[in-house]
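Every protein chain of the complex appears in place save one, which is left out.
Let's look at chain A:
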Amino acid sequence: MAAQGVEQTILRDPALFYWILFPISVVMILTGILRHYATVLMNTPPKPASTLAESRERHALLRGVNLRNHGCAVLDREAFEARRNYLVNGFRTGAFLKDPNNRGQPPANPMTDPAGMEAMMGMLKGNMMMMIPQTLIMSWINAFFSGFVILKLPFPLTIRFKSMLQSGVMTRDLDVQWVSSLSWYFLNLMGLQSIFGFILGSDNAANQMAQQMGMANPAAMMNPMQPGQDPDKLFLAEAENLEVMEHFSILNGIEERVLRNFAPEVN
């Protein structure tokens, strides 16, 4: 154990700074930027519905939600009941489904369903963009720089931080303030987000821009259903929500409310 109160000193070659600390930081920043542009390049926008029925399946659920949330602000009892009956009936009989004949059958295997396959490819691509550079750089650092102590933090830390700051250096007695090269890599990996934000603009601005302009109205492109989810189940749940709903209207008694709220300021 290091003696209490005695400053540990390690004589470091200043070349360590120029040839390890600095290169690791620069490489990390450059790969971050590269990864950003690679993601932008490989990103495929969500596929719009290809048929009218598919588009209806995507939006029918929203209609139920809208009725539940906004019905009280717009409709009187009669109009509300009519809409509720229509929607509940539609949800129950599967009238809004893409193909009502396939109802009740288990959802298609996402591996064989081309739409599900595409979504999974998208996820896979995203993960690859994270994984590949990380593995490459980590093995590079392991091969060239493992075992170097390159930095001393100017403040004391508790022993808990030892595994975080000194990975790759198996010295039990070394003070926690010392940082190894491999740990410097990890610190960069986690801590460079704000620097990327500074360099690339608020995160992924270029990325979202192309998508936003692409859609005529955002609602038309949005797909509330995750791949592999059974729309029929969602519809049935929504039908139940609608059925148990108690209707009230904020338009009832609005005349007196308006008079009460407006009269004082006019007089």
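Here is the rule we go by: contacts are C-beta pairs under 8 Å (C-beta built on N, C-alpha and C of every residue); 3 or more make two chains touch, one makes a residue touch a chain; residues count from 1.
Note that in this section contacts and distances are computed from a predicted model.
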Per UniProt record, name of the chain withheld from view ["Ubiquitin-like-conjugating enzyme ATG10", "Mitochondrial ribosomal protein", "ER membrane protein complex subunit 2" or "Translation initiation factor eIF2B subunit epsilon"]: "ER membrane protein complex subunit 2"
Candidate in contact with the missing chain, chosen from A:Glu7, A:Asp173 or A:Glu256: A:Glu256
Omitted-chain contact residue, chosen from A:Ile33, A:Ala79 or A:Leu153: A:Ala79
Residue among A:Leu62, A:Met128 or A:Ile199 that touches the chain left out of view: A:Leu62
In chain A, positions touching the absent partner: 48-56, 59-60, 62-63, 66-67, 70-71, 73-76, 79, 206, 209, 212-217, 219-220, 250-259, 261-263, 266
